[in-house]
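I have a structure here, written as structure tokens, and I will follow up with some questions on it.
All protein chains but one are shown at their positions in the complex.
Just so it is clear, A, B and C label the chains in written order, and each chain counts residues from 1 on its own.
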Amino acid sequence: MNFQLPPEIAELQQRTRRFIAEQVIPLETSETHSGHGPSPELRAELVARARAAGLLTPHASKEMGGLGLSHVAKAAVFEEAGYSWLGPTALNIHAPDEGNIHLMEEVATPAQKERWLRPQVEGRTRSCFAMTEPSPGAGADPSMLATTAVRDGDEYLISGTKWFITGAEGADYVIIMARMEDGSATMFLSDMDRPEIVLERSMDAMDACFAGGHGVLRFNNLRVPASDVLGEVGKGFRYAQVRLAPARLTHCMRWLGQARRAHDIALDYVRKRQAFGKPLAEHEGVGFMLADNDMDLQTARLHIWHTAWLLDQGEKGNFESSRAKVVCSEAEWRVVDRCVQMLGGQGVTMETPVMRIFMDMRAFRIYDGPSEVHRWSMARKLVHMAEKAAAGAHA
Amino acid sequence: MNFQLPPEIAELQQRTRRFIAEQVIPLETSETHSGHGPSPELRAELVARARAAGLLTPHASKEMGGLGLSHVAKAAVFEEAGYSWLGPTALNIHAPDEGNIHLMEEVATPAQKERWLRPQVEGRTRSCFAMTEPSPGAGADPSMLATTAVRDGDEYLISGTKWFITGAEGADYVIIMARMEDGSATMFLSDMDRPEIVLERSMDAMDACFAGGHGVLRFNNLRVPASDVLGEVGKGFRYAQVRLAPARLTHCMRWLGQARRAHDIALDYVRKRQAFGKPLAEHEGVGFMLADNDMDLQTARLHIWHTAWLLDQGEKGNFESSRAKVVCSEAEWRVVDRCVQMLGGQGVTMETPVMRIFMDMRAFRIYDGPSEVHRWSMARKLVHMAEKAAAGAHA
Amino acid sequence: MNFQLPPEIAELQQRTRRFIAEQVIPLETSETHSGHGPSPELRAELVARARAAGLLTPHASKEMGGLGLSHVAKAAVFEEAGYSWLGPTALNIHAPDEGNIHLMEEVATPAQKERWLRPQVEGRTRSCFAMTEPSPGAGADPSMLATTAVRDGDEYLISGTKWFITGAEGADYVIIMARMEDGSATMFLSDMDRPEIVLERSMDAMDACFAGGHGVLRFNNLRVPASDVLGEVGKGFRYAQVRLAPARLTHCMRWLGQARRAHDIALDYVRKRQAFGKPLAEHEGVGFMLADNDMDLQTARLHIWHTAWLLDQGEKGNFESSRAKVVCSEAEWRVVDRCVQMLGGQGVTMETPVMRIFMDMRAFRIYDGPSEVHRWSMARKLVHMAEKAAAGAHA
Partner (left out) sequence: MNFQLPPEIAELQQRTRRFIAEQVIPLETSETHSGHGPSPELRAELVARARAAGLLTPHASKEMGGLGLSHVAKAAVFEEAGYSWLGPTALNIHAPDEGNIHLMEEVATPAQKERWLRPQVEGRTRSCFAMTEPSPGAGADPSMLATTAVRDGDEYLISGTKWFITGAEGADYVIIMARMEDGSATMFLSDMDRPEIVLERSMDAMDACFAGGHGVLRFNNLRVPASDVLGEVGKGFRYAQVRLAPARLTHCMRWLGQARRAHDIALDYVRKRQAFGKPLAEHEGVGFMLADNDMDLQTARLHIWHTAWLLDQGEKGNFESSRAKVVCSEAEWRVVDRCVQMLGGQGVTMETPVMRIFMDMRAFRIYDGPSEVHRWSMARKLVHMAEKAAAGAHA
């Protein structure tokens, strides 16, 4: 058992921390933190800085131009990047690109990689992932997928509406999840500049940290050649799992950075602000919130590390990443909510970044499976394991 | 013991409910719900509708043109008004005007009432209340008041900076809290269109339901005649209490309406949205949230009713209104947070009003004394009462 | 709306308070508070004192010898009685006799009342209620009832096993719930001194406040004449509801008294015990617990009052009594848990009564329907009401 990072990862962690402090946080302004996420211009500047610092797309394989980080290394680096809400955009590790890059590395053909993945790893393009649909389509329950793909010779015709498609506005390519005639699901790749793809609107979301916001996309008989199927036909749900388990965990990592940032800001404030004859920090009620924050931050970090290590051992980690997702999303949320409370009026205004972190983070308890869905899937697994153990004991 | 509303109040409650449903909710749009609160034009329209419906400024005395509602009657009517975020603006019962009207009725001279209160009750003007200051001034601890009032003949010269001044932009008059040379505090009245009053900026707040938003005001040697002192010199802190106890409670009432609205929206959604083979509402995890919402809403309502009744009996109700404020702000917040969770992606976007309610309401755990300050003042009172009882028992 | 008790009830409340303080609490000793509840001798002494004070069985009708209290009056008196764990035994308002008396008043024939109810109201006998069964019988789900009643001429033959039968040891008569051949349920009355009724054992329970503890009963072809059917054949489940709604509420009342007792003891302790240079009560962390206790106690009380008032209006109050049961059992539990924490080591030993209250109260979140069952039944009702309202709106 060992909780120490390898020296090269620890060095990368420190380097990322300095990069965020010196190159990224100075670009944070309220203008850059509203509406539908960082503008293309701001994104270009951030990516250029990360490229210059040697920190761009660090999770991509070395073949593709990344640093080939292990999951544990990602845990260290992504938390640091998340310390600024612009950090993930700078390092090109934001959602959904981070997960898409991972999925493409695992499943795409060499030709697909050259066409779509390489420019993305180089920070020159962005992508989106079109799975979620308006009612009665696929939401928390992916099996309700309503977008269809119909085979037509060597091509597929894709029709349907998707929403909450993060990064849709300005994305260069899209991974589309569609239902086949036999009820299975398949993933398709397509450039976004196609007339059959209509960005109906961008949704007004509480968060404002994702470049491209969240869009509503309509596919009107989009024609996709069979060569642009991602992976194998009919394996869409399986690939969604391939993408999701680590993607969930990287969410935990980035938001841990944001929660730590909020905590640092609140801690700084309560050390200085006086009330009732002494600094706020010397009031027990405030001190207890600081302690609870520290406990929640450390709890989140330990679950992330443990699950990342498991993934590095080659385990699928579906159960553990569900668990980490629930634990982290709820613990990190409590931290930020306490920070708002400690900051008082300043917590609910743009006087500090904490209000933005609060608004950005609320959806984390919902995205990639709401807490309730994960709890239920954990429960079924626990019961299943107990049944297997009981059967074994009686065998 | 009787939990029934008098028939005339029940009738007014139902009338308000219909007014909100038919006249106010149709004016809710995302445009009218962002930035610094309802625009002057929207406010004028809302007020005109309430005036036509006979529901304008119902808490003002009949002498001043209101309906002279008791606190219990306010509990019934304000909850209904709060069901729309535009409702309090329509009925002229929003913060800070609601509390200012109450304070003016209690303390102002007949001349002051004619000049400032009557047009406000008629919905023709707005006011603000300038107490909170940036560090190191008065925040949760009002005794740190830093704005000064210096006597100069028959006048006072007021200097200082205030922030989080709700409704400042567009307000017609202001009540200013300032520190006297002897350390006591006094309240002053002033028109806002004075060159010595500078609106430095409007703050970017999470909420967007208060007309005029929240401003930073600077008083540069503002000259106020002695006749514009509100009440008696040196009694500022006492009047702040006169204003606060019922003002806290009306916050509870209005937000209860908002929380009920969020609950109704979420309940409607989970009845219809399917997942995993049945409507969301038939999942126990969702059903438990509905039940918890109902419990929290009823808990808030019972505390409001009980405290309102106490105030109607002539009691000061400081302890009880502190208690109701903590209970309601936390219970109503839990309700809205659960609604966001039940709505999933729609809870964190403007697809439903719930996201706005969530953002509007967070500050309620902070405004008018954060939960922590109220808990502490309650604790001291409980200990004090126990000491008195123990002394009595031993006497 | 009115939160004041009628003068005669307020007087009775005060009288009960004094009776508990002067006549009952002095009989509390650790010997009388362990094992299977107050001994027969102690019970006799307590009942004699209540009889002398004119407080015995106050909820029974005047015809039967009680005071004919309304539900609101019970709320006032039972909270006071609950202040001592011996109080409900003294006043003859403990479970299950309290609920059995209520049920007998509602349903029993005059002959049954004279035979079983009158001596019980006079404090000369005790009863038990045999519904709950070991797996796979009726637990939280009463429809799983496994005990059978088979018609045999003018008699019924009852067979089955019941457990968690509160008060079984030493009870004089029993109300038995049994399944009929057509699947419906019927209630039967029987004396306990019958050879076909076997008290297999008394269970070792965490609580020790119920005279007679909790027993396991076996019915071996118990022969009951048709005249000893309680109410009508086949209406057992309906009567169980008649009994349960108010019985749940009287649990809330009595336990509120216990929670208030724990709070008073803890408050007294923290005022006196010093730590880190000042009394515990002057530490914010402790003060916050005191404030939270007060909020929880008042929340419980308000729900009790409101539901009692509804029952007094003739409403069934099933929804509201479920809600009150969940709110009270959880709020009162939090209070007692905080008291244990404030008392430190003394909270987990018999140095104060709080440890006993803690142990006695835990089951309240389970008895008469665990919180989860009530939450779910509330949810279904909320959805049902919303559907009806929606149907009405569209009609």
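As a working rule, a contact is a pair of C-beta atoms (placed from the backbone, for glycine too) under 8 Å apart; a residue touches a chain by one contact, two chains touch by 3 or more.
Note that the structure is predicted; figures quoted are calculated from it, not measured.
Here one chain is not drawn; of A:A52, A:A111 or A:L382, the residue touching it is A:L382. Screening C:E122, C:E196, C:E372 or C:E387 against the full complex identifies C:E372 as the residue touching the chain left out. Among C:A130, C:M355 or C:V383, only C:M355 touches the chain that is left out of the view.
Only one residue from C:K235, C:R273 or C:K381 touches the chain missing from this view: C:R273.
Within the entire complex, the positions of subunit A that touch the omitted partner chain are 1-6, 72, 264, 267-268, 270-271, 281-282, 284, 286-288, 290-292, 294-295, 298-299, 302-303, 305-306, 309-310, 323, 326-327, 372, 374-376, 378-380, 382-383, 386-387, 390.
Although one chain is hidden here, its contacts on subunit C can still be listed: residues 30, 132, 135-136, 139-141, 143-144, 163-164, 203-207, 214, 272-276, 283, 285-286, 340-341, 344-345, 347-351, 355, 358-359, 362-363, 365-367, 370-372, 375-376.
The chain not shown here touches subunit B at positions 283-285, 288.
Note that in this section only the chains that are shown with their structure count from here on.
Legend note: the chain whose CA centroid lies nearest the centroid of all displayed protein CA atoms is B. For this pair, subunit B with subunit C, the centres built from the Cα atoms lie 41 Å apart. For the pair subunit A and subunit C, the distance between C-alpha centroids works out to 51 Å. For subunit B, residues that reach two or more other chains under the stated contact definition are 286, 372, 375-376.
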